[in-house]
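Questions regarding the structure given below will be posed in turn.
Every protein chain except one is present and positioned as in the full complex.
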Amino acid sequence: MREKPTIRIIAHIWMFIVSMLALLPFQLLIIASFTDNNYASIHGFSFFPKQWSADAYLYIMNKWATIGRAYLMTIIVTIVGVALSIIITTLFAYGLSNTKLPGVKVISFLVIFTMLFNGGLVSTYYSYVNLFHIRNTIWALIFPGLLMNAFNIILVKNYIRNSIPPSLMEAARIDGASEYTIFFRIVVPLSIPILATIGLLTGIAYWNDWQNGLYYLTQRDGGHLYTIQVVLNTINESITFLAVNPDTSVTSVTDLPSTTVRMAIAMVGIIPIILAYPFFQKYFVKGITLGGVKE
Amino acid sequence: MKKILALILISSMMAVMLTGCGNNNATSTDKSTEVQGSESQSANENGEESSEKVAVENGEIYEVIMQWPSYGDSPPGLADVEDAINEIIEAEIGVRLKLEPVLVTNLLNETALKVSSGEKLDLCLALNTGVGPYVNNGSIIPLDTLAADYGKDIMEICGNSLAGGYYNKILYGIPCAYINGEEYGYAARTDLLEKYGYEIDPDTYYDLEFMEELFATVKAGEGENFFMVAGGANSDMAFESSTPYDKLGATKASGVLPLWKSWEDTEIVNLFASDYYAAYAQRMYDWAQKRYLSSDMATTSESRVGLVASGNYLGCFAGNISGGKMAEADYSNQTGMDMTLIRLVEPYSAMNMFQNVLWCIPATCENPEKTMQFFNYLYIDNRISNLLAYGIEGVSYVVVERGEDNSVIALPEGFTIDNLPYYSRFGVYGNRLNQHVKSPGTLTSLKELRDWSENITRKSPALGYCFVSDSVSAEYSAVTAVIVQYQAIISAGGANPEEQLPRFLADLEAAGINKVIEENQRQLDKWLADQ
Partner (left out) sequence: MKQSRVVGTQINKLKNTGSTSRKNKIRWKDMIPFYVMMIPGMVYLIINNYIPMFGIIIAFKKLDFQKGILGSEWIGLDNFKFLFASKDAWTITRNTVLYSVAFIVLGSLFAITTAILLNEVRSRMASRLYQSLILLPYLMSWVVVSYLGFAFLSSETGTINSMLRSLGFQTINFYNEPQYWPFILIFTNLWKTIGYGTIIYLSNVVSISKEYYEAAAIDGATKWQQIRKITLPLLKPTIITMFILQLGNVFRSDFGLFYQMPRGSGALFSVTRTLDVYVYTALMKNSDFGMSSAASFYQSIVGFILIVSANALVRKVNKDNALF
């Protein structure tokens, strides 16, 4: 079976262009984080700065103990959150994928409704703090907003409906398998690509979230639970605050964090994802092929 | 079998979800908590954070929870400072202080959320927002009677500046006691001033013409890519630093009193329609053409001091530069270079100056009387405010020169701001004119400042009046949006004002600025009549 290489060449060219467009700014980010701030103020960020400096990173590393623990928290929260999220979402989506289920249309509507309408911070906070008491617990980082969302449910539901042959499931049912068996033995293994997808998207969402930590954890009693983005975001916010409120009679402005610090902060947040991502890529590759392979 | 597995799975998840509810108290790092009585502050909540409802030891001690503005970190020495304070106040007034660090940009949100869910909070800080937003969403309580009964010393010490806490004629917030007015100016690099032969007299007040002349000279010498005015985005600092005016407790969106023209006139004008502003806009455009201002001024991401520190700028318009030598030293510290302050506006008093730091009592305070009592004590006993402002002697600072009430202090050997056990970046506590002085200040610095403050004679005729925007909030918001759209470009001289200003004014009118100003005038006239 000889294939003309044309499509492959086109594919490579296209992917190369897109990848380069993605990579170059990232390189600029790395270089910017190592640029001397005074030089950057005068000459702007460029690929070839004449003055380098690791000051931005040193500034962050001053808070090293916090950052080390914050990384740990982020990893824990992300792993637990993603695991729970995949489980809940997939179970739910499997239910929804059954078009004959009574009420499936209503439930689908209710799911999508949540994508559109939101009660807002005040009532959400009230509910989580007063009714469910998650303040200053680790659940405050896992539950609000991120554990399951309508978008992921729909992605998985569609995938199950469109990519898994119903005949396979019917055959198993006739053989006497329970729905749970079908779910675990057939649906899940065949859905690995989409599960990996929502796992990735949810993982990134957890990793990047700083709002849950900010609202539900107090600095004193919950500060040890801060994730990396919360810590970094507070540094960012302090920069913003100083820019907007320059009245120095009230705020002492010494040891001002600068623009390059923001770049270093971004790097500190991104690098772990970049390092971890390749390990999970194999799940995006073709899933288990069909064609009569029995589990 | 799979069924069972599934059921186990699901139930364990439920268990997980539910145990989350009860896990609350385990992580509290409170020391002992002796909370006076009441479990239910308001009718609609059934839980508080870290609520160890422990029986009180001696039923007299009330815990005051006070916000502590921070940059996101909780200093390790915070508990020690609390202990030192509590040693004093528990005995004196039967109050126990608990500090709650809050990210400074999140103060408003944090207070709102706490009040909305019924969590106890006794003292909250309104920093640079005024009390307006807090009153509008009902987070704080009026302080008139409380201050009269329990805060007599505060009222005396704060004097004029107490005016900043009024909203709709009711007292809602208490400022920290500091100076009675402000003066404004420009911070220039000393080395460049010397290079071009400029001697700045600290007692003279210069003007923008002088600045222009200075700029011309330095620019000619330093060249094309060297700039005269470091500006961050959205800062109208040149205007703020050179013009006396009164925003009447609100913003430019509701009109101003033109103090540059008259100190008695109480007619509110649309600042942007005034001749003064037109001249100012023209001057900025001119400066941009002459490249005194960088063409990136409106969009740069760096702060003013950061830009000056980079070495490519003569200096920046510094806004409020009250504080004489100490302010100068402060600026020099920030930029890392020796700076000289050029005074442009003689000191005066206006409402907005006293709205920067306001302490309020939220609706979920359980014992406002005791809280006010504590707060009053903060102003008269400078041991407490020194502890809050600087930490514990010998640990977070060392005494350089000991004085009677207060001393000159400095950082301990080998410490920087980052590794101090306790460091407060915000001067917001108590009577700031009765606290330690940081070197290179001297023992007489505060007295000088006090004298200077008492000698401020120029006062806005509307001092004490604050505009309430409720009835025109839609127009007020729309006008604010228009100002955001045009102001930055005009202050950076980025567009020809002959084209920009007419458009700006037309948009302001369309958004309803006249309606807002009318309302403002109506309220002001009523307030004046009531005086």
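The first chain written gets the first letter, and so on, giving A and B; residue counts start at 1 in each chain.
Quick note on the criterion: a contact is a pair of C-beta atoms (placed from the backbone, for glycine too) under 8 Å apart; a residue touches a chain by one contact, two chains touch by 3 or more.
As the structure is a prediction and not an experimental result, all values here were calculated from the model.
Novice: Out of A:Phe132, A:Tyr215 or A:Phe241, which is the one that touches the chain we can't see?
Specialist: The missing chain is touched by A:Phe132.
Novice: Which residue, A:Ala56, A:Ile138, A:Ala172 or A:Ile194, contacts the hidden chain when the whole complex is considered?
Specialist: From the options A:Ala56, A:Ile138, A:Ala172 or A:Ile194, the contact with the absent chain belongs to A:Ile194.
Novice: Which is it among B:Pro76, B:Gly138 or B:Pro202 that touches the chain not included here?
Specialist: B:Gly138
Novice: In the whole complex, not just what's shown, which of B:Gln67, B:Ser242 or B:Ser294 touches the removed chain?
Specialist: Missing-chain contact among the listed residues: B:Ser294.
Novice: Who touches the missing chain here, B:Ile65, B:Ile85, B:Leu108 or B:Ala187?
Specialist: B:Leu108
Novice: Give me the chain B residues in contact with the hidden chain, please.
Specialist: So the residues of chain B touching the missing chain come out as 3, 6-7, 10, 13-14, 17, 42, 44, 108, 112, 115-116, 129, 132-133, 136-139, 225, 233-234, 251, 253, 294-296, 298-301, 363, 469, 473-478, 480-482, 484-489, 494-495, 507, 510-512.
Novice: With the missing chain put back, which residues of chain A would touch it? List them for me.
Specialist: Against the left-out chain, chain A lists 1, 3-4, 6-8, 10-12, 14-16, 18-19, 21-23, 25-26, 28-29, 32, 42-46, 87-89, 91-92, 94-96, 98-102, 105-120, 122-124, 126-127, 131-132, 143-145, 147-148, 151, 153-155, 158-159, 161-163, 178-180, 183, 190, 193-194, 196-197, 200-201, 204, 208, 236, 259, 262-263, 266, 269-270, 273-274, 277-278, 281, 284-287, 289-291.
Keep this in mind: only the chains that are shown with their structure count from here on.
Novice: Can you tell me which positions in chain A touch chain B when the two form their complex?
Specialist: 37-39, 41-42, 62-63, 66, 84, 87-88, 91, 121-122, 125-126, 129-130, 132-139, 143, 178, 180-181, 183-184, 214-215, 218-225, 231, 233-235, 237-256, 258-259, 262
Novice: Can you check the complex and tell me which residues of chain B touch chain A?
Specialist: Chain B reaches chain A through residues 2-3, 5-6, 9-10, 13, 16-17, 20-24, 26-30, 45-47, 49-50, 70-74, 78, 99-106, 109, 112-113, 116-119, 127-128, 178, 182, 225, 232-235, 237, 301-307, 309-312, 318-320, 322-323, 327, 330-331, 333-334, 356-357, 416-419, 425-428.
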